[in-house]
Structure formats: C-alpha cells, structure tokens
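Left out: one protein chain. Kept in place: all the others.
What follows is subunit A.
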C-alpha cells in the first residue's frame, strides 16, 4: 500500500482495541442510500510508471520556445539556491504556523518577506501574501471600500486586462460601480483619471509600469485622490520596482504586485504570489495573515501571526476577507531570491532587462512599417504596431521557435496589429537579433 504503513497485524490489533470486526464496520454511519453509484478509477501504478508518464506529458509542451511574452508573467532567471533552500522538508511540509513556538522558521521568514516587499514598494506594512496579483488587486479594492464606505471605483484601462476581467467576476454580486478610463495609446490618461475621481470614489487604480510597459509618475493623481478622500491603489511589477520611483514615494495608500518575477517559475499560470502592502493606517483593513514580532517568557525575540481579529476563524462572516491560506512557500521563494540577488543584484537585473528591451525596440522599429506605441519612458516591455495582424506574426514566428510577444487585440479594440513585447535578462542580444530578422522576413 503506497505511503500507508499499517501491516495486516497492525490492522488486527487496532481493530481489536476499537472493538470492531472489520474496517468496513467503521463506515456503517454511511447508509446504503449514501453509497457511491460507482468509483471507476484506474488501477494504481508504480512510481516509475507515473514518472515516465509525466515525463512524456512534459515533453509534449514547447517550453523551449524563445519567449518574448510578458503580460504579467516573466521568464526571469532563478538561482538554484532558491530551489535548494525552499525544498527543505521542514519548510515545505509544514502547516500554517498556528503553533508559533514550533514554526519560528516560517514565521521569521514571513516577517523578513514583509520587510523586503515593503522596502521594495516603499510602503509601511505588508501581509504574508495572497494568491496572486489579481486577487491582491481585488482585495485592495475591498480594503478601500471598507475604509471609505464608498462604492465607486475608478480603474485605468492600462491596468492588466486579465485582472480587470477578474474584478468584474468577483464583484458582480456586490454593489460596486466600476468606472473604466481608457488609456491614450500606450499611456495612462492621468488627466481623465483625475477628472473621474470625485467625492463618491472609494479608490483609483493604476498600474506601473502599465500593461503596455509605460512608466509613469502618478504623484499628482494620488494627491488629487487624497483631496477627494479617495484612496490610491497601485499594481506593480516587482523587478522593475528595484529602479523605479516607488508607489510609496508617489503617495499610494495600497500597493499590490504579482510576485512571480521574484523566483517563481512560470509554471503555466501558478502557483504565483500576491504581494499586498499598505500604509500603516490601513493595516487593520488588510486581509490575510500578518506576522508580528514579539517576546517569549524569557524576553527573547520571536514571531507570531498577529492582528487575527480581522480573520475568519475569529470573525466569521464579519472578517475582512475569506482569504485564509497564503502563499507561504512562494513568499519564501521571493525572499530567498531577493536575498541572493541583493540590492545590487536586483537593480542590475532590472537595468539589464531595460537595456535589452530598448535594444529590441530599436531593432524592431527599424523594420519597415513597425512603430513604437510608447511615447514616454518604458522599462522591459513595450508595444509595437505591425503592418500585419499580430496573431499572424506570432503564428509564423512561433513555427520557427520564437514567440515574439502577446497580441493586444485579444483585449483591446483596434489593436489587432499591436504586439506587446517583453524582454528579460534571459533573452540575449543574439536571440533579439534573430527575432527581428524573422519578423522582417514576414512583413
């Protein structure tokens, strides 16, 4: 019996103690009318057979394509020590740290993670993470709605459209009004956002760099929101935050991020890491777990889950959120990743991505009929208009092993010929050159 240690002798002894004649006798509470109609599952297989099958399935995926897709998920290099450390059984086979004395490793790591992400985003407080960047954004909106007791939410059209679609699903049973403010090309329409924020607005939401890769300063917008007593929420891309003016420096009240780029493989969409940070006065509105520092009976430093009065196991339907688990192991991966790179390493990674992206933009816009949409600064991602359908271009290039980007027509009207190109430090100048040549060959 795989993973079950009981021998027939053990079973006999245990049944004797229980006073039952057979194991089946333990299930008599489940009446005949409750029994399964069927249970037609395949027979169990050896570990070797399952591994072989999974290797076969793995080989049926083209993870070898040279990938210029970003759109919120990025192909960054992950140092091997991240895997080595986070695969220690004491970490990954542990439970939620409800018994803090037996979980100081997890708790101190989360405390350090909270410290690292607040520093990176320029905010005061963080929680121990939520599922992903999209749910983090939804939870940020709910924080603003609770804090302001208002229900109008102003969202820039340059915020990740996948997240905006998620927000629509989550809020369709709630009494919230969304105001979508379209961007101007690849840029956020800051003036239109300002005009849309009024005395009924709970929050204004922007992304930086925005979905088109443009980098913007929202300081004025956030000051205006503050004057209307509305809150400002930023969705950020953590690697770029190493070099950019932070959400905190712009005056944001809540900053969230998809943490995948900090040491998580792309893994076909998950598990990822929802980073949530806020100013100190917002911390009691924040959902999820939070670790705090304290003392033991001998005065030594230790860590515990704290501010639990916000959570479901205490407050039930009055909790700040239904979110219970966090992404503890992913948060630990992010922390180890940030420690291995350090201040210098993460800034250098970001700068390298920016340099390669600007090289790619230069090479691609040299092609006839290709123009850059971004008018101002951009980081490691940018949008180009092609003299042909973006989907066609992707189709033709991917047959040659290169996926040149994400087709923006999927989410934006009138952008069927626009390609969103992302460049990480893993893309070499040679790969960029070949991609430009291949694209030139089909235009």
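Basically, a residue touches a chain if its C-beta (ideal position, glycine included) is under 8 Å from a C-beta of that chain, and two chains touch if they have at least 3 such contacts; residues count from 1.
One rule holds for everything that comes next: contacts and distances are computed from a predicted model.
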Could you check which of "TldD/PmbA family protein", "Extracellular solute-binding protein", "Nickel transporter" or "glycine dehydrogenase (aminomethyl-transferring)" matches the UniProt name for the chain that's left out? "glycine dehydrogenase (aminomethyl-transferring)"
Which listed residue (A:179, A:196, A:340 or A:367) would be found touching the missing chain in the intact complex? A:340
